[in-house]
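Just one protein chain is left out here, and the rest sit where they should.
Chains here go by letter, A, B and C, matching the order in which they are written, and residues are numbered from 1 within each.
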Amino acid sequence: MNNKPVVTLISKPENMLKTVYTACRTCYSADSPEQIYTAAPDDDAKMLKLIERVISSGHYSTIEHVQVSFAVSNVSRALTHQLVRHRHASFSQKSQRYVKEKGQFDYIIPPTIERDPALKEKFTVFMEQIAAQYQEFIDAGIPAEDARFVLPNAAASSLVVSMNLRELIHIANLRLCTRAQYEIRLMTKLMCDALDEKWLEPYLVPKCKRLGFCDEDKSCGLVPGRVHAG
Amino acid sequence: MNNKPVVTLISKPENMLKTVYTACRTCYSADSPEQIYTAAPDDDAKMLKLIERVISSGHYSTIEHVQVSFAVSNVSRALTHQLVRHRHASFSQKSQRYVKEKGQFDYIIPPTIERDPALKEKFTVFMEQIAAQYQEFIDAGIPAEDARFVLPNAAASSLVVSMNLRELIHIANLRLCTRAQYEIRLMTKLMCDALDEKWLEPYLVPKCKRLGFCDEDKSCGLVPGRVHAG
Amino acid sequence: MNNKPVVTLISKPENMLKTVYTACRTCYSADSPEQIYTAAPDDDAKMLKLIERVISSGHYSTIEHVQVSFAVSNVSRALTHQLVRHRHASFSQKSQRYVKEKGQFDYIIPPTIERDPALKEKFTVFMEQIAAQYQEFIDAGIPAEDARFVLPNAAASSLVVSMNLRELIHIANLRLCTRAQYEIRLMTKLMCDALDEKWLEPYLVPKCKRLGFCDEDKSCGLVPGRVHAG
Partner (left out) sequence: MNNKPVVTLISKPENMLKTVYTACRTCYSADSPEQIYTAAPDDDAKMLKLIERVISSGHYSTIEHVQVSFAVSNVSRALTHQLVRHRHASFSQKSQRYVKEKGQFDYIIPPTIERDPALKEKFTVFMEQIAAQYQEFIDAGIPAEDARFVLPNAAASSLVVSMNLRELIHIANLRLCTRAQYEIRLMTKLMCDALDEKWLEPYLVPKCKRLGFCDEDKSCGLVPGRVHAG
């Protein structure tokens, strides 16, 4: 079993750059957005020159006009419980209430356990025991939504998640931090890779790389801690 | 001068239906969203059969995965002040602080005034006076952001606005109501027309058509008022 | 062990009614909100007469000005994963990454299992096995955030959750529905009870009681299903 998140970009807007370009210019132009859109340069590099200047000034509202959708699977319920805390995103997640697990459920093994063969064996055997206990409740007529109370955080889930580029930057800034859980860091990295937009790369980084300092209580030491104002 | 909103759909996702279909099935399926997406039927009608059942059950979260962008122009600042109250949408609006009006600014005449030639004439002349007063302040060295204090609600604005389909339905339910301002009703109607997705039409209606009753304090009489619970 | 959610109202605004009353009147009055606030009647009944008319017309924005905070504990992670999907609320939840479980962790037994002594016994014994397995990983030096991968959905969590009254109504409308998970229904009921505001009671009901029809795919039969428009 592959033990890593699977991330696929399944949807993005037609005309991504042209939409952002039109939004950027609408704020400062006497032309209407229809006119701006129609007259937009065919050359991506020309559009990016404007877009990059606007975004580097922190005016992220202009990239809210681009929403992207990812299909994500093979992630633990530990991860998804964190992921759905992001409130500027849309989620459609596989339901443990309505979808009954059949036989051995899929699960994620944390690397700290996976790399030790004895612990990995214990983990795997225990997942089998959980599956058996779950099945026993199902066989006794307990509905899936209640039998799942024995299912572990390790149980694999899958979901469609959509967010605009501003939120993706926000998620990257938080979840690429070395203080984030390893699995959500990996999933976030895979999202950024799947998007594959070079112009966004300077923003799809841990927050410390944007701030120039670390504001976490316990820094990983990658950049200096902040000197607090006030 | 055309006195009506101009609305153009400038962006929507690739694979709109396939994305919603994948989201709908992900919740209730043992398959991963990647698998669902790949195996989605080529036939729109088949996908819509599922989608329509899910949405008619009020599970609107699945259509949040589709965001659309409109270029809107020739709308009054009276309209835009209302429009930006919708908090689940993204806006990039022409700035009166940074864009100086040159000569006669564009403006919108309300139909109640437009249909009376004498009042229309008064309105038009007064807009010219405002433009002259604005220009006088500009010429005296007052910055645009302050000179604009004399500009009227009638002044035309333009913007790029993006929202997901759930929010579009919400806006349609509120703003197609006959109690809404005529201009924002018209703009909303034009948005729905520009989107041109037949399957959404039963939802892109005034709220009373969905509820079966009117919950406004003063009903227009189209449908019966509600009998309050409790 | 008590097997039910524990809900306490820990914070609400000073002047709840006066704030909503001021908001309601501000929209329709030539007086400033300061004047309205200062001149507000001392009599709750008089303020409620206005408030109830405004809310019954669906103008819920006026009750967004009131936010309330609940301390919630003894709820399963199955519940909290659902609860945090509400995006118009604020959450501070006990972290399984940072808080190590000591000895037997607290857990919730679903009633379908609890009412059958043999199944309950199996469930309880299995929770002990999970605790032992968790402890074994901890003892082997695995960090809490990874050892928790064996912890079940049944594991008890606790959190502080805040939301405005509009969102509370929304949550009640969805989560008091008989189709909602039993535990989140119970927690929602306890929140409404803890708030204890009589004037809100007609709104803190399953959505079908407000709509007059059920829009779920499978109705519980309490009220008639809808006849679809369009």
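Definition applied: a residue touches a chain if its C-beta (ideal position, glycine included) is under 8 Å from a C-beta of that chain, and two chains touch if they have at least 3 such contacts.
These numbers come from a predicted model, not from an experiment.
Peer 1: For chain B, which residues touch the unseen chain?
Peer 2: Touching the chain left out of view, chain B contributes residues 76-78, 80-81, 84-85, 87-88, 91, 96-97, 107-113, 116, 119, 122-123, 126, 129-130, 133, 136-137, 140, 142-143, 145-146, 148-154, 181.
Peer 1: Under the stated touch rule, tell me which residues of chain A contact the chain that is not displayed.
Peer 2: 53, 56-58, 201-202, 205, 207, 209-213, 215-217, 226, 228-230
Peer 1: Could I get the residues of chain C that touch the absent chain, sorted low to high?
Peer 2: Touch with the absent chain occurs at residues 6, 8, 10-16, 18-19, 22-24, 26-30, 32-34, 36-37, 61-62, 64-67, 69, 71-74, 90-95, 98-99, 102, 158-160, 162, 164.
We take it that only the chains that are shown with their structure count from here on.
Peer 1: So chain A and chain B: same face meeting same face, with over half the numbers shared, or different?
Peer 2: same
Peer 1: If I average the CA coordinates per chain, which chain comes out farthest from chain C?
Peer 2: B
Peer 1: Would you mind pulling out the distance in Å between where the CA atoms of chain B average out and where those of chain C do?
Peer 2: 32
Peer 1: Approximately how many whole Å separate the CA-defined centres of chain A and chain C?
Peer 2: Inter-chain centre distance comes to 26 Å.
Peer 1: Let me have the rounded angstrom distance from the C-alpha centre of chain A over to the C-alpha centre of chain B, please.
Peer 2: So the centroids are 29 Å from each other.
Peer 1: Which chain B residues sit where two or more other chains touch them?
Peer 2: Within chain B, no residue contacts more than one other chain.
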